[in-house]
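Here the complex is missing one protein chain, while the rest keep their positions.
Showing chain A:
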Amino acid sequence: MTLLRKLFPHPVLSVLLTVVWLLLVNRFSINSLLFGALMGVIIPFIIRPYWPNMLRMRHPLKIAEFCLVVLWDIVVANVVVAKLIVFRRNKDLKPAWVTVPLDLRSPEAITVLAGTITLTPGTVSSDMSSEGHAILVHCLNAPDPDAVRDEIKSRYERRLKEIFE
C-alpha cells in the first residue's frame, strides 16, 4: 500500500493528466493512451516535493454534480449579465461589495470556490482577507447583498465542503 502510495501520490491527478493528453492528441489509440498514462505517473511523481500537502478528495464522484450545477449557472449567468448590460441603464445598477466568510480552509478548495464565484451570475471574487478567512466579492447588481452571500455559501461552498473536507 505504501509503495503504491509512493508510486501514485495522486491518482485523480494521474487520471486527469492522461485524459488531457488524449484530448490533446485528439485521436484515440493504444499508443497515445500508454504515453498519456506514463505522463500521468511521471508528472505527479516529479512535482510531489513542491506540493507536499496535496489534497485528497473524499468524494470524487460529487465533482460531477458540482460541475453540472456550475455549468448550468454559467449559462444562466451569461443571460442575466447580458440582460443587465443591454437593457438596464447604468444609474439603475446597484454594484456592491460583499464579504463572504469562509468555512473552507484548504487553499485548493478556496481556489475552486473563487473561480466558481467569478464564473457565475453577476459576481467577481476580488480579494482574500489577509489571514484567509473571507473572500471579497464584487456584485454587478445586488439590491440585497446578504442574499448573494447566502446563495454562495449554500450553493457552492456546501458542495465543495462535501467534496474536499
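As a working rule, a contact is a pair of C-beta atoms (placed from the backbone, for glycine too) under 8 Å apart; a residue touches a chain by one contact, two chains touch by 3 or more; residues count from 1.
Convention: contacts and distances are computed from a predicted model.
Think of the chain that is not pictured: of "Extracellular solute-binding protein", "Cytochrome c-type biogenesis protein CcmE", "Methylamine dehydrogenase heavy chain" or "Na+/H+ antiporter subunit G", UniProt labels it "Na+/H+ antiporter subunit G".
Only one of A:S32, A:S106 or A:S126 touches the absent chain when the whole complex is considered: A:S126. Taking the complete complex into account, A:I74 is the one of A:L34, A:I47 or A:I74 that touches the chain left out.
With the whole complex as reference, residues 20, 23-24, 26, 74-75, 77-78, 81-82, 85-86, 90, 93, 95, 97-99, 101, 114-115, 117-119, 121-122, 124-134, 136, 138, 140 of chain A touch the missing chain.
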